[in-house]
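Heads up, one of the protein chains got dropped from this complex, but the rest are sitting where they should.
Entry: chain A
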Amino acid sequence: MRGGVAEQARQGGEGRWGGAGAAGPRCGEGKGRGARRECALWGARWVVRPEDSWGCRGRPCSGRRAAADSRCWPDEGSVTGGRCWGAGRRLASSPGLFLEVPPCETKVASGRRWTAGVSDAGLKAGHRSGREQEPFSYSILLEMSCLSSFSLGPGAGQDVGRSCILVSIAGKNVMLDCGMHMGYNDDRRFPDFSYITQNGRLTDFLDCVIISHFHLDHCGALPYFSEMVGYDGPIYMTHPTKAICPILLEDYRKITVDKKGETNFFTSQMIKDCMKKVVAVHLHQTVQVDEELEIKAYYAGHVLGAAMFQIKVGCESVVYTVSIHNNMYRNLHLLLRVAAWIDKCRPDLLISESTYATTIRDSKRCRERDFLKKVHETVERGGKVLIPVFALGRAQELCILLETFWERMNLKAPIYFSTGLTEKANHYYKLFITWTNQKIRKTFVQRNMFEFKHIKAFDRAFADNPGPMVVFATPGMLHAGQSLQIFRKWAGNEKNMVIMPGYCVQGTVGHKILSGQRKLEMEGRQIVSFLLSKDDHFGKGGGGSKCFLIQEACAFFSLQLEVKMQVEYMSFSAHADAKGIMQLIRQAEPRNVLLVHGEAKKMEFLKQKIEQEFHVNCYMPANGETTTIFTNPSIPVDISLGLLKRETAIGLLPDVKKPKLMHGTLIMKDNSFRLVSPEQALKELGLAEHQLRFTCRVHIQDLRKEHETVLRVYNHLKAVLKDYSVQHLPDGSITVESILIQATAHSEDQGTKVLLVSWTYQDEELGSYLTSLLKKGLPQSTS
């Protein structure tokens, strides 16, 4: 029945009362309009229904809209009013009356372009044919901890890395992250933004873009997106991310375009233009994107400047966190601030990464001790330690670790850091020291942690020096550059050691040695290109070119490299682990959780754990799948202070905890809801109150005088109606609350007294009760 009414109302949508509610032109206009369309994207079919799911906040339902809605709620008959809220919520079953309130639909599309299967195949093929000898980065400043080779259950839609998520919340469209895939060299490396809109401008469609941190798998496609596809709306990120992101983009661009000679890539100018569209945000700053959409950044740990974002429209909100720091409560993280923290914001949805979903890892301090022990032992026996790193993040942390260790142990062996971007990276840490932990912040005036005493710049000639040394070299996966070069030199000596502090993508030397391979095929072409790049760097000086020749000879003839040095793996990566995610859920108390960025199996485990412990819905959409979450918001209303105060004052016992029943009139006019006292409502509408009064004659047999009868009645009522105010007035009448009782003698019968009980309609129940009570007569005992 109710459903039927709803349907009827929806069909005749125009007839509803004047769009009371949040109806208005302010949202959804121009966004998401147009015909429904379906498009195949990123391996999965994704239904875009612009009318109902992507926009149209609170617009009066048209007939066309109604048709679309029926798709949304196919089971209309069983749907209760609450579920239909977004489309035009029924306030009551009065025919034709609808209340429009802010809609409740929150939609998330995890639109990552690269399905696990595809990227896996692509990488393997590339490797076999030797087509992609320099698969990813060369000196990219990035921890590549989330490349696809890391995960890969067959057919798993859930994947690691390369985030690009579209969220539609209460009619606002927000893109979370804009990542690039480093495993492709063609246009598959960028997300297919035509998926968002095919003809329209992205700017019209998206309200804003939010970047969580500077890793390229989260911001790498940004210049392509804003400059080549075209987006002029706001892009939000924190200050450190805004500072570091263009450096990484430019570096990657140089490798792709200048070194590899690729075309159809963004230019330096595009990076600059893109960054002009970036709005830097403070932590905890509430940024009003427009009148309704607001975002707020929270500290997330992970890397310098990484942030969680709360996206809020009206009373609905989503929290997005890519990589929260795992030590939510243990302050063991060396570089970054204490821990990620978020207030109890109770979002409708929490989107979290789950890279390390099942690992609840051992204490970080243990790993650090282990790391120092290994380095120390190797140096003691005269060996050389190679630590391949990416320039920002873990590198600084390990440097501080070694620096303090060297200081404490008074060690003399040199520590080197390959130069270039590293110094720059250290500089960023210096300038954004407020983003680092309390200890570093407190002492930075006396001693800046990023000015190292023991760690010196590396020159490539040092690699051949005799004696022990420790070298940090980029990149972190031993796939190219200086780290690979040093590795070749040192690999043959069993006294030496290589420590891999992060993940390695399949196909890289790092990955091979970590998986136990000890004989490496060094392919000729790779060496040639490697030597060419050397040529760029060192071919100018006389000494350099001499060295170059020896290198070349070496390289060409050692096609097979035997790895005798020790290979160690230490995971210091600061992604969220299960504990971190659980802690975050405990803090934020979301109503729904959505997991991205992880392996299917591990995510499944975490999903169960979350559902068990917190009893919230947990989603883990496959690539390209759209998750729709219904919310059921309460309606904010203005209540007149007079009514509120009256209602809170009423009640004989001022019991704060006891809920109070209140009565008021809701006036709905011009999109506003006001709750006022009925008297005020009448007054505002210019209506007069019509008083309905009852006076009942109750006959009582009593021979006594009138005033004595009255006294008996009074005593009786007083005894029965303990919670009411019963008063005996001087004029001989009795009041019970506002009900008046008077006694008169019966004109004919002296033995009968007539009680006149008079009350208004508002006291109906009590009045009716009193008459029935008095009708039963007075108890004899009271006389």
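Here, a contact is a pair of C-beta atoms (placed from the backbone, for glycine too) under 8 Å apart; a residue touches a chain by one contact, two chains touch by 3 or more; residues count from 1.
Keep this in mind: contacts and distances are computed from a predicted model.
For the chain of the complex excluded from view, the name given in UniProt is "Integrator complex subunit 9" [choices: "Coatomer subunit gamma", "U6 snRNA-associated Sm-like protein LSm1", "Radical S-adenosyl methionine domain-containing protein" or "Integrator complex subunit 9"]. The chain that is not drawn here is touched, among residues A:Thr286, A:Asn465, A:Thr628 or A:Gln727, by A:Thr286. Among A:Gly200, A:Gly382 or A:Pro633, only A:Pro633 touches the chain that is left out of the view. Residue in contact with the omitted chain (choice from A:Gly467, A:Gly492 or A:Pro678): A:Pro678.
Residue in contact with the omitted chain (choice from A:Arg367, A:Lys424 or A:His454): A:Lys424. Contact with the chain not shown here comes from a single listed residue; of A:Asp670, A:Asp731 or A:Glu748, that residue is A:Asp670. The set of chain A residues touching the chain not shown comprises 17-18, 20, 80-82, 85, 89-94, 97, 99, 101, 239, 242-243, 246, 280, 282-287, 424, 427-428, 430-434, 444-445, 632-641, 644, 647-648, 656, 659-670, 674-675, 678-679, 681-682, 685, 687-699, 720-724, 761-766, 768-769, 771-776.
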